[in-house]
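Report on the structure given below.
Here the complex is missing one protein chain, while the rest keep their positions.
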Amino acid sequence: MPEERHPKHADQHAKPHRTTPAADETAAEVAVDTAGGAMSPSAVPASAQSGQLPGGPDTLVRKIFTGSGVVSVLAVLLALVLGGLLIAATDQRVSATAGYLFARPTDFLSAVWDAATRSYVALFQGSVFNPRGASLAVRFAPLMDTLTIATPLITAGLGVALAFRAGLFNIGAQGQIIIAGILAAWVGFALHLPLVLHLLLVLVAGIVGGALWGGLVGLLKARTGAHEVILTIMFNYIALYFLRYLLNTPAFQRPGESNPISPILDPTAIYPQIFGSQYRLHLGFVLAIAATILVWWLLNRSTVGFEFRAVGANPKAALTAGINVSRSTILVMAIAGALAGMSGVAQVAGTEKVLTDGVAATYGFDAITVALLGRSTPWGTFAAGLLFGAFRAGAVQMQIQTGTPIDIVLVVQSLIVLFIAAPPLVRAVFGLNPRRKKPAKAGKTPQAATTGGAA
Amino acid sequence: MSATATSPLPGGGMPGTVPEAEAAQATSGKPVLWKTPVLLSVLGIVAFIFFGLMGSAQTARFGISTSEDFFQLPALEIPAMAGGIALSILMLGLAAYAVYLKTKSRPVAAWLTITFTVLFVAAFLLWVVGGARTPSISLAGLIAGSVTLAVPLVFGSLSGVLCERVGVVNIAIEGQLLGGAFTAAIVASITQNPFVGLLAAAVAGAAVSMVLAVFSIRYLVNQIIVGVVLNVLVSGVTGFLFSTVMQADKATFNSPPGLDIVEIPILSGIPILGPILFKQSVVGYLMYVAVIVVWVGLFKTKWGLRVRAVGEHPQAADTMGIKVNATRFWNVTLGGAIAGIGGSFFTLVAIDSFTKEISGGRGFIALAALIFGRWNPIGAFFAALLFGFADNLQSIVTIIGTPVPSQFMAMLPYLVTVLAVAGLVGRSRPPAASGIPYVKG
Partner (left out) sequence: MVRVLKLELRGITKRFGSLLANDHIDVVVEPGQIHCLLGENGAGKSTLMNVLYGLYEPSEGEILIDDKPVSFRGPGDAMAAGIGMVHQHFMLVPVFTVAENVALGAETTKAGGFLNLEDTRQKIRQISDRYGFDVDPDALVEDLPVGVQQRVEIIKALVRDARVLILDEPTAVLTPQETDELLDIMRQLKSSGTSIVFISHKLREVKAVSDTITVIRRGKVVGSADPGDSTTALASMMVGRAVSLTLDKAPANPKEKTFQVKDLTVIAPNGQHTVDGISFEIARGEILAVAGVQGNGQTELTEAILGLQERVQGSIQLDNVELVGRSVKDVLNAGVGFVPEDRSVDGLIGTFSIAENLVLDRYDQPPFAKGISMSPAKVQENAKSRIDEFDVRTTSGLLAAGTLSGGNQQKVVMARELSRPLRLFIASQPTRGVDVGSIEFLHKRIVAERDQGTPVMIISTELDEVMELADRIAVLYKGKLVGIVPAGTGRDVLGLMMAGISPDDAASADRTGSAAADSRGTSSAEGGDHA
């Protein structure tokens, strides 16, 4: 095997012994995280699992330069650069100038720069601020769009993040959004109730729907031991086909319509628009903020969250300490589903106002990347939701203005998450020399190694 | 359980059933031992009520031979209700036997669940066809179509088998299939040679796998995260290039010459078996070869012994001088190449051009097939066939007009998988170290 491709392995056998500090550090963190490999590693970085604020001997400066904050920013930067290169690679002018690259390299480079920046400027204008707008209100319309699109991303992302913290991989936000959407939409168009009450019932129906769909996964996992990754993936498809079936039944299909689309929800069942009818932004965003606060409190200040985190970090120790692991599994999946359910409600009662088989779009899957980017913390997820919401909103404008396909957002989004998950890679790319971790920090590894006797 | 890194713990916690089942048993205990017999009984009763008592009065007709066969067999004609009752009674018998075995504290044998599954599928088919407007179906066509639809699933699940057997969870099968499909289309279009396209698909699948390998082995990133994100990445890249490159010049970049069906004379005329074994594209034949090679390789060769050791107990392998992470890296890469070939099926055999998301979630069905097939290449092959069958049945029932909505047919593979991971698979266990990065020392 080529050593350059696999430095970690080369380390182990090369002589004299070279160890890349980065690999060591990661290894140590994983070792702490997994009881020396006895458990599968958590989705959450070890440092994020404790409820207390990470304190300790690290200086603030050191934290800033080696900590996750800088890595996150650099990861975003790196992903944007790679995305820009992809845009440039398919640009007409870039390939034209590449033809005489050696004659006038500056042409080529400026073409590359132009292609990438044009797209990103359009992305920015489509997501935050449009300077060409006729009025101030219009200029800020993109930002409102961003917040609107971020709403379901945030709540579903919170659901995924919460489950992560309890050691569960909730790939099922997609299905949970769909089931919530079905129930909320049905309450919205089939029942006719007074103002406030109707909307409240829509919200409750959606939350309950999501909670049931998520809780069912928790129940199956707790009772039969089936793995939640497989269950949630399968449940997504089951939910989708169930929705498609319903949209072909008289109960859900819009009268006189052969397309699979539901009636429009009653006006009483729709989220009010926060800044008036000129913007799409609706009450769902305020609820998303409230949900973020709630999840923060739940995780960091409540006994329930303590249980979740304990189960996520070490289920055996949690069990021994008297925590009911089965109950926690079911509960956390139900709450995760309820949060994703809020996204479903935001879609049918806020943004779309009808139920189609595209109700969940790709929000459920995007929610996973949102939670990962947010490192499974509530406010991190909130910020990540805003960022990806901006990408989504801006991408539409970008495609119109520059012809760059929306798919570039998927590329950038997934690259960001990949880089964030591998801090040593990011630091290596930017030449940041990481300091060696103190051996005490490495916890288990050296200790296990030196424990000659019965460990 | 011991805490030491050296003990061969189960509980990698990867897509499997048993380690969690044991953990769940430690907490809740009740259902694990009984779940298979109970599930079989419930399914038996469901079959008896729906496929039997509520079966149609019509007679279902199953065509065996096609006009191209070199000898003709008469069609099977079975009264739907009577057949349904007979089959479900057999199922209930098996379920009762499973219950009996449990009371004697003996495990339910694999043959029992397999036979049960076959009977259930037969009863289901009888019920569906019997209830149709035109209760007649070509069994040969149904099975041949199922095999065709199963081809990418088989390749995908083989990729999963290779990765998980060596200790790396592969959720990125979908991305590998999609990457293979895209690359096959664009390379075959440019070179006007489908075989070059096929090769390129393997390379693309391997490339996707290498990213998985590097991130999970070198950077110790959680393997499920890498897999999930890779699927998004491949979807984004192929979608982007489709919109920019392929759509700009479809003739140059998205008109791959197809791989033709190669018919083996005489043998292809055998009823039912002929078309599925001897009337396939190159990719189809490669599928059979791949299943056999992977199975023999894993269980009969030195390479396979080492691969399985690395997936079960990497420390033990390491102390025996086996390079754990190198073995993992190359196996994951090989798995990706196989899935890539499976992806080429979409653009070189099934359809003559690439479109966005052409793999349509089949990577996840392949993942399900691998679990349903108990991490065994042959098991995965038959599971994939079953899911291909469900997929095919879905389009056929819309044509013959059954009371079952096609969406429920489409749902079947996923439902079956849920049942499988929740109990029907029985006490199969995933490779013990699957999903756990190997850190020396």
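Per-chain numbering from 1; labels A and B assigned in written order.
Just so we're on the same page, a contact is a pair of C-beta atoms (placed from the backbone, for glycine too) under 8 Å apart; a residue touches a chain by one contact, two chains touch by 3 or more.
This structure is a prediction, so every number in the text was calculated from the model and none was measured.
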Inset, instruction - Please pick, from A:V202, A:A222, A:L265 or A:A318, the residue that touches the omitted chain in the full complex. - result: A:A318
Inset, instruction - Could you tell which one of A:R118, A:H198 or A:R309 touches the chain left off the display? - result: A:R309
Legend entry - Residue in contact with the excluded chain [from B:V99, B:V121, B:I190 or B:L305]: B:L305
Inset, instruction - Would you mind spotting which of B:T148, B:T238 or B:Q315 touches the chain that isn't drawn? - result: B:Q315
Inset, instruction - Write the list of subunit B residues that the hidden chain touches. - result: 1-4, 6-8, 22, 25-26, 28-29, 32-33, 105, 300-306, 308-309, 312-313, 315-323, 432, 440-441
Inset, instruction - Considering the whole complex rather than only what is displayed, give the residues of subunit A touching the chain that is not shown. - result: 12-17, 24, 32-33, 35, 38, 42, 46-47, 49-57, 300-304, 306-307, 309-310, 313-314, 316-324, 436-447, 449-455
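Throughout what follows, only the chains that are shown with their structure count from here on.
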Inset, instruction - Express in whole angstrom the distance between the two chain centres, defined as the mean CA positions of subunit A and subunit B. - result: 28
Legend entry - Footprint of subunit B on subunit A - complex, ascending: 1, 5-9, 12-13, 23, 26-27, 30-31, 34-43, 86, 90, 169, 171, 220-227, 229-231, 233-235, 237-238, 241-242, 244-245, 248, 315-316, 319, 324-326, 365, 368-369, 372, 404-405, 407-415, 417-418, 421-422, 424-425, 444-445, 448-449, 455
Legend entry - Partner subunit A, residues of subunit B touching it in the complex: 1-5, 7, 9, 11-28, 31-32, 35, 171, 211, 214-215, 217-222, 224-226, 228-230, 232-233, 235-237, 239-245, 323, 325-326, 329-330, 356, 361, 364, 367-368, 371, 405, 407-408, 410-411, 414-415, 417-418, 421-423, 435-441
